[in-house]
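Here is the structure we will look at, set down as structure tokens.
Omission of a single protein chain aside, the complex is shown with its protein chains in their original locations.
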Amino acid sequence: MSLNRIDLNSDVGESFGYYKMGLDEEIIPLISSANIACGFHAGDPAVMRRTVSLASENNVALGAHPGFPDLVGFGRRRLDASLGEIKDYVTYQVGALQAFAASVGLTLQHVKPHGALYNMAVANPEIWGVVAETMAAIDSRLILYALSGLEREAVLAIGAKHGIRVAFEFFGDRAYNADGSLVSRNLPGAVIHDHHQVAERVLKMVKEGRVACIDGTEIELSADTICVHGDNPSALALVKNIREAIQDAGVEIAAPATFL
Amino acid sequence: MSLNRIDLNSDVGESFGYYKMGLDEEIIPLISSANIACGFHAGDPAVMRRTVSLASENNVALGAHPGFPDLVGFGRRRLDASLGEIKDYVTYQVGALQAFAASVGLTLQHVKPHGALYNMAVANPEIWGVVAETMAAIDSRLILYALSGLEREAVLAIGAKHGIRVAFEFFGDRAYNADGSLVSRNLPGAVIHDHHQVAERVLKMVKEGRVACIDGTEIELSADTICVHGDNPSALALVKNIREAIQDAGVEIAAPATFL
Amino acid sequence: MSLNRIDLNSDVGESFGYYKMGLDEEIIPLISSANIACGFHAGDPAVMRRTVSLASENNVALGAHPGFPDLVGFGRRRLDASLGEIKDYVTYQVGALQAFAASVGLTLQHVKPHGALYNMAVANPEIWGVVAETMAAIDSRLILYALSGLEREAVLAIGAKHGIRVAFEFFGDRAYNADGSLVSRNLPGAVIHDHHQVAERVLKMVKEGRVACIDGTEIELSADTICVHGDNPSALALVKNIREAIQDAGVEIAAPATFL
Partner (left out) sequence: MSLNRIDLNSDVGESFGYYKMGLDEEIIPLISSANIACGFHAGDPAVMRRTVSLASENNVALGAHPGFPDLVGFGRRRLDASLGEIKDYVTYQVGALQAFAASVGLTLQHVKPHGALYNMAVANPEIWGVVAETMAAIDSRLILYALSGLEREAVLAIGAKHGIRVAFEFFGDRAYNADGSLVSRNLPGAVIHDHHQVAERVLKMVKEGRVACIDGTEIELSADTICVHGDNPSALALVKNIREAIQDAGVEIAAPATFL
């Protein structure tokens, strides 16, 4: 069962003050949804305004990418925050980005937790729950981006409970275990560096709803959005390959607010 | 010309993490509008949620109290930020607080710049302009709190230009110069410590629209809101005195969204 | 075997900017060693200078109290920092405090990790190892403060390996398990609130080198230093009781640099 439409999302707005990170000007025209850092793990108010503006000019849907308050660790270190603290952190960051969106007459499409917060949610669906609950309290039209695979049914139920749509995410450059979870980055083979192979995996997921696992088996795994990167020129070239492969397969690249 | 209604506003939500500041539980029931710190000079996401909740329970109107990113200096130190940076800082902080308000089904009433940002705006009305412009871009129903006195006409014109209502503020415990400006805190007599005298000054402004200046003259000065403090039990007693004096004079205490 | 000398240590210098925490002026004259916050989880440069000065005036030995960079969480939340990051954080904070000590002609006596960092070290002695190694690289005269009890021999060996003396610490107000570990704060009875009982437990440890455990058994547990608190007037009264009880027993209160 081939998909008709798929979203391409990427983490952007990660520069901070005089520190530049990522190739936002190049990646944003290639994606349909932007995950914009909100000042806790990356980004700052000036960067947020610029990034919202850049996404808006390219008709890319806006999303908040909230993380832990850990700029020096880029939000990649697990922090023993309570569910209440996570709720407060997500509320604060989503609100801050909403105001920049409102300033150009737009609203946010989605929320995708960043780094350690995302990984902790994957390991503990209670965190997806508190994020969904937080989103529902602010604006129930917001879509939650969550990992496709292992806990898909649980996350769908969480979304339904709070009246929040979920866009499931596929990582073309990450190896999967047979249970649908990602292979830990600490293990060999966790990240797939071959561009050709990544594009093929994306295409297989899009056209067949399947992914080849690290143990040689193949599992069903469908998704609404594919995570891509704009860190360097090579990553950009890969995104262009993925776009072409998807479009050549007759699948439309579109933000999930248009089809979920 | 006696006023019919006047607002009492106070800076609240200034605690941070394990650090407690102010007597919010005591002062909030005594005021009509709350200026809530937004995490840059004071406050944090958890404190913001609690403070919004406390104000909401007491039917106190919610306002953002944005300041410079200077927690250790409590936003009281002038920072050579550009107008663009001020715009970004105000957008970010107002948005963050809006999300907590939205989480309890409310919207913000007003924005009052904090500390050095407020003082810099008083000295340079261009800053009132950029704050008003920022507010208009986010939500044109927001009311700007600004110092009554010296530049009143200029600030009114700024508000009109951006379609933003202005609530002018009176400080009962601060001495005024004959031009309507506040006497600098570095000069003797700048702060009035006698509670009886403070209450009398408030009453005079409310009933006659006049204030006695430090040079012995008296000037016309009307206001929509009076700034009061909840730092300690003595300050709270003063607020109670002011409330009684105002109500005894037949003047209603009300948030400016109800009468501006 | 009664001790001749024992140290009383307390966490001080935890104020931050306009935020006051603790009763440093009252507690410092009652202790022999001060654990001074270094700006990551609490404290700031101005507070550090004042606290060093206050300790110096009271002939109290100076110690660094390094924590995680988590001001809003007061360093009490576990952070998934690497051993290398911990080494860097401890180096930075110890160095910063050393400069304030040098400014009044003094050197630091000790280093006591704070909050989550301390608790993580108790659970994982590798962290004691990296802290001791860090101290040895900066100044091998520094004494490490570590929890007495469960891993005492392991920590002694770590100190010996790096040429760092260890002062073992006893908590009079915390319940102990029979293996010498502290009862988790999440369990009932973990904190002993009765002042009389706390003073008795301290005295028993000082005179007999024993502590009654939560399961009714009694174990051997000796220590070089006792952790006391100056958070409020009641805590101060307890410290005075403990001091008197110790002195009445003929035991001298002294900083460990004088007897280790």
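A, B and C label the chains in the order they appear, each numbered from 1.
One rule holds for everything that comes next: contacts are C-beta pairs under 8 Å (C-beta built on N, C-alpha and C of every residue); 3 or more make two chains touch, one makes a residue touch a chain.
Owing to the predicted nature of the structure, the values given are computational and were not obtained by experimental measurement.
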Taking the full complex into account, find the residue in A:L23, A:L71, A:L156 or A:A190 that is in contact with the omitted chain. A:L71
Check each of C:L3, C:M21, C:A34 or C:M48 against the chain that is not shown and name the one that touches it. C:M48
Of C:A99, C:A123 or C:A154, which residue touches the hidden chain? C:A99
Give the residue, chosen from B:G13, B:G39, B:P69 or B:G172, that touches the chain omitted from the document. B:P69
The listed residue (A:D7, A:D24 or A:D44) that touches the chain absent from the view is A:D44
Absent-chain interface as seen on chain B, which is shown: 69-70, 72-73, 77-81, 85, 116
Could you please point out the chain C residues that touch the chain left off the display? 39, 44-46, 48-49, 84-85, 88-89, 91-100, 102-103, 134, 137-139
Under the stated touch rule, tell me which residues of chain A contact the chain that is not displayed. 16-21, 44, 71-74
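In this section, only the chains that are shown with their structure count from here on.
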Chain centre separation (chain A, chain C; CA means) in Å: 44
Per the C-alpha centroid definition, the whole-Å distance linking chain A and chain B comes out as 40
Among the residues of chain C, which ones contact at least 2 other chains? 72-73
